[in-house]
Each structure stands twice: as structure tokens, then as C-alpha cells.
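A single protein chain has been omitted from the complex, and every remaining protein chain is retained in its original position.
Going in written order, the chains are labelled A, B and C, and every chain counts its residues from 1.
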């Protein structure tokens, strides 16, 4: 597949250059893969995430007030190396410790864990929370083997807000784990994606088929099935999520409909329409929703549905203002 | 091509239903195709736009404080009918008149013009400004025959901000025309797009080719050419724009890099990187930039570059806060 | 008009809906691929409205079709077809009572042609529906002047002229509307709007029972 690029091997480097030129409120040292806010996290814990590139707006689009203090950027779909993670930790630590948020991928876990160990050896307080919101592989997969997917946006938002409010490192870790265990995601797609420099997509489907249980790396999902109508797809995703999450009448929920990069927003809102109807029938009230592209897989045509059970604290944190290049909210809409 | 839909003929209706469920700060009456802010434009001119659907976040994503008071939604890529435009005008007029912003497409122009005439017959003050920022067909095309494309975002933002500040209808019309004549756009793509209900894309290219001069309806452009590297593409787009716009050393500019729906954000920032370098070499300073999806064509893989010459007033209006479902900014970033 | 105009308009509505995909394909080459959808949806609405109206008065029916098309979908075809039908309705209402039935038919087509030109500001040769409706109106006027003229022969002449005009759009470079941005690349492609005009006129002519001289419209 064709792409608009220069040398594909420079894609990430050039993206970072463009991003830093476009957003002067961000910083990086030289050609480093660590991007930070130019406002240091004074008097509070710093929040850091990172992972492979190709997921924009994630992760660097969310650096700023109320979300991340730093992001460590890997190559496309590849965890950043230990050294970069360590550099990020050192850069943003102002003596109050560093909270690392990441998704459950061997590469990320290993690189972040090694860097956290090294930072601790240097006397920096570091905690790590690994997101596992994905039910793509089926609910029989052990929770600690699940991927972190677009439900992570809710972790980022809540932890970022709590850090700004002055929560301790231990509290932030607990919050991240709580949000993670209150959150489930399921994704579907019509194709895989083509990495820069590659000519073939990770997979492709025949007309009229869909892949169920995809993540955001163009990986195949659990099964290839006949494409059915949107309402039927949504009913099935919500049903699988709910069998695991067990929302009850009277519960409050947050919903994310995340486009994977090539999905028209029209389709995302048609999906949201159905999610809203199904939850209303269950007596679950949607208190906050995010419909758009939060965590993409290059130009993959697919989307995921995330549901999260809310409590007063997490709802407040989700509605808290934030100001970053690709997510800004002022006070509570409505 | 497969899509995630129910009945394709209901795609727009269901999208609107989803959008209204997701954004309770918006309103519409019954099954109307007119969406308004729930905060009426008291004591000032109302700003209305509209056109075919399939361009999300445009247009309804920008209803709210500092941008639109109402949007009239047509079917996919089809202008809304006269009756809907008239309904929008009547709904938002609070006695201070209505400013209609639209792109230069026969359908939109005819339907909006007829509605404006009818509204004037009812005693409502209505002005209309038709955007023509596209150089896709070449700069030898008469300016009044050019399409309005993603440069319109800059018109929406400035006119919306000025309306909130209390500008008169005549001033708003003049502002829209001034911004339009200070703005040029050029787009390229790797494919067309497939309308809901259709199985074929409007066009498709061989591997290694690109279409130069596309708009945001999957229309073919001026020519099909070999795909070259991003920097070369950007140089050419900026060059063509600048031959017409004639930016000079010391000028201040706004830049929009608009993805057409299936373009990874990574590619958009690689494009921005080059635009920033080229303008810097010309001694033109970029005072404000918008990189992302503002005006899409379903899932088309393509992007456009928009340059606008700024003055103090238009720069201030672009930086003015706004709060809408898909574009929120607080005070000046940086 | 002695033939059943309601039946004829219903027949046209059905034909337009059946041609949806072909009209979209024509529009994909020159524009944004939605012309068939807009036409089909508008004429589905027309079919509904016609089926539920009591009146059989030609001017009423044409006015109903015009208002329906104008408010159904929009697009470029909405105001153009809408104004065309509304103006032909007005032409029938205001027609000199001394005119013969074929002369009234020709006057209605002439009014449609004028309305499309006024509304869209396109001229003959710009590669739009004007290139179908203007020759149709001229042919209708000529046919109405023949001694053995009927509404059917007038409509048949109009349809054949529209078809020829549509065929001729292949040789034109678009100078207005969406397609104009493609310049020389529009050569060889048939204008979708002209095709629709012809399809409607042919359906009316067929319903009016005029003998078909030769097959006229090709949908590609």
C-alpha cells in the first residue's frame, strides 16, 4: 500500500519533528524520543506513558495540563527502549515520584520494568500500572494476559487529573488499577494495516467479512466472521463486555467509541447511537462519552467500544478540565 | 467496499441520532436535519453553515460557543434542501440576522440562496458568504469557480469568534470574504472514497500513484501522477499555493494540514514538518496551526495544505477560545 | 394533455429509482458519485406523494412533484428539478386557454428549461442538464407545430432531443459545477444530470404512448 512518507525508516523521527514544531508548548532534548510538557510537574507526581508509535493522537497528543508530563516514543508498534524510558523518568521527576502508565505488551512491560528498576536504583520513586482492558481474545483469557487498548484513555484522563490534584504515587497506582478493572473494550475491523516501509497489510479480509477482537496494531483478532449490520455488531460487543463487567441497573458508565484511524466518524456515531440505546434499556446511565479517534492503528478501518463503571471520584476526574494538543476540555459539558 | 452501517440510506439519520445522544448540549426538533446549539445567540448575529454529510467533524462537530449556532445537514455529499436551510435560519434568528457560510458547490449555493431569499421575504436579515479556497483545479480556474475546501475551517473559526464579539452582519460578511481571499488550499490523495450504499469507490489508483487537486467528496483531481516523497509533494503544494497567495518575507500565516479521513496522523505531521521548514525559509512566520481531521471525505487517504495570510484581527479571532464537540480551545496555546 | 399524467410521473419515478446505480457511476466519473442516490431518494418521495394525492389535475401534479423534489434531498438536482417542475406547473396554469394540448406540453417543457437555466446559471455547452433540457424544449416547440401533433409526439421529440444532447455531453469539457474542476478529464464522460433529464422525459413519452423511433438513452 502507498503512503505519504519520505524514507519510511524516518517516519517516527519526522513525525516528532513536525509535532514539536506544531506544538511549541512541548519539549524534547535534541533528537531524543522523550517528549515532555514545557511546564514541569512542580510539587506533584509526574505521569508518564509511552509505547510504540502509529497510534496518534495517542500518546503525545495528550501531553499537557491534566494528562501526561512526558511520553516515550518507540518506533511504529514497537516499545521504546529502556534507555528512553529511563530518560523520561529522570526528566520529569521533581522529587515526588513518577507514575508509569502502559498497556500490557511484553515489549512495553519489559522495557518499562527495566527502566523503573534502574530509576529506583537511582533513588527515584516509580510505580507502574499495566492496562488490560481488552476482551478481544475472549473473556476466558486470564485478565493479566489481556492487552491494554483504547480503554486506556480513561486511565490516562483520570490519573492525569488526580496527579494534578496532588494524589500520592500509591494513590495514583491504585486509581489506575481501579479504573482498569472497571473498564472493558472490544474491537472489530474490516482490515489490518500496513506499516510504513511494508507493502502488505498485516491482514486483509474479503468483502463482507469482519475481524472480531482486534487491537490497535493491525493484529488479527479472535475470529473472522460475516459482516453484519452495525446494530448487531454493537449488541454483540456490548453483550460480551457486559458479561464480564456486569453492569447493573442504576450503574453509571463512561463510554468510548474509538476509531482505529480509517473509520468515518459517521460510523462511530452510528455505533454510539446503539450503545446508548442498549445501555438505556439496561437502566445504565452514560455520564460521559468520548466518540472519535483516541488510539489509532495507522489507517485501520475498525473501531472499539469501551465501557467503564463509574463512581463519584472517577466521574469527577473524567470531567475535570484538561488541555493538551489533541484533547482539551473546559468545565463539564452540560 | 464494506462499511459498518445499518441500512445505508439511514446512515445520516442515524449519525445525527448518535451525535445528539452523545452531545446533549446540542438540539434538534424531532427528525429535523437542523442541529442547533441549545444556547441561543442572544443579542448577536447567528452563524449557520451546512452542506452534505460525510465530512465529520465538519459541520456539526463545530456547533457551540465561538463557532456555529446551527448546521443544516444534507445527505452524504448532497446539499440540504431549501426547506431545511430556511428552518435553520428561522430557528436561530434572534432579530440580529443570520450569517450563512458555505462552500462553492452548485447544490449548496442554489439551496442556500433560495432559502435566503425566502427568509428575506419574511423580514429576516440574511447574508451569505461562499468559500472558494481550493486551488485543486489549478490557479487558471476563475476564483469564483473554485471549490470551498478545508480552508473553510479558518472562516468558520474567525466568523464564529467575531459574531460572539458582536460584529454586525455586514462586518461578518466582509470578514468571511477577507479570510476567504487570504486563504488557499491544495489537496492530494491515494484513493477516492466509497459512499454508503455503494460498492465501488469514486475512483482508485494504482500502487505508487497519487491524485493531485482532490477535494473532499472523493472527486478526481486535476491529474494522476507518480507518488513522490512527502517533502516533494509538500514543496509542490506550497509552491502552487504561494504563486497565487504571494506570501512575502515578514508575513504571518495560519496553516491547516487536514486529513481526509483515512490518513494516519503521522503522515499529517510529517507534512506539517515540511510546511514549517519551507515557510521558515521564506521568512514567513506560522502564528497558528491546525493539524488533524477538520473536514473529511469518509475514509479517504489524502490530505490538504491550507495557508492563510494573517493580520492582527484574524490572528486574534483564530486564537479566541471556542468550545464545541470537536474543537475546543482555551486561551492562546503558548 | 389527454394521457394520464399521474401514471406517467409514477412510471418516471420508478425508472429513476431503478437507474440509481448507473447514475451514481456516471457521477463518480465526473463528480462525487451521489447523483443516483439523490435522484432515487427524491423520486421515491415523489412516488409516495403522487400515490396519496387525490388530484389528477396536471398543474397540481407537477406542482406537487416540484415541491417534493425541492424539499426531499437537496443536492444540486433538488433546486434544478424542483424549479423545473414548479415552473412547468405555473406554465400550465397560466397557459393561454386557446393553446392546443401539444402546445401546452411544449410550453411546460420550455418553462422547465428556462427555470433550470435561471436557477443554475449554466449555458448550453457547459456540460450540464441544460444540454438536455434546452434542445428538448426546442424540439418540443417544433413538434407541437406539426399538423398531427399530440402530447405524445411532443414528448417523444423532446426525449429524443434530450438523449442526443446527453450523448453530446461526452464531447464537452465541463465549465460549471463540480465537474468543471476536472477540466479536460471530463471529456468522454456523459453528464449525469443530463442523463436524468432524458430518463424522465423518456418515461413520460413512453407513458404517453408515443411510438419509439429508436432506442435513445444509454446509461453509461
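To be clear about the criterion, a residue touches a chain if its C-beta (ideal position, glycine included) is under 8 Å from a C-beta of that chain, and two chains touch if they have at least 3 such contacts.
What you see is a predicted model, and the numbers here were worked out from it, not measured in a lab.
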{"item": "Touch partners, limited to displayed chains, of the chain removed from view", "value": "A"}
{"item": "Selected residue (touches chain absent from view) among A:18, A:64 or A:218", "value": "A:218"}
{"item": "Residue among A:49, A:111, A:304 or A:324 touching the omitted chain", "value": "A:111"}
{"item": "Which residue of A:1, A:82, A:177 or A:278 touches the chain not shown here", "value": "A:82"}
{"item": "Residue numbers in chain A that touch the chain omitted from display", "value": "9, 52, 74-84, 105-107, 110-111, 114, 134, 136-138, 141, 145-147, 192, 195, 197-198, 200-203, 213, 215, 217-223"}
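Simple rule for what comes next: only the chains that are shown with their structure count from here on.
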{"item": "Path length in steps (a step moves to a chain that is touched) from chain A to chain C", "value": "2"}
{"item": "Chain separated most widely from chain B, comparing mean CA positions", "value": "C"}
{"item": "Chain-chain pair with the highest tally of contacting C-beta pairs", "value": "A-B"}
{"item": "Mean-CA-position distance for chain C and chain A (Å)", "value": "54"}
{"item": "Intercentroid distance (Cα basis), chain B paired with chain A, Å", "value": "28"}
{"item": "Where chain B touches two or more other chains at once, by residue number", "value": "76"}
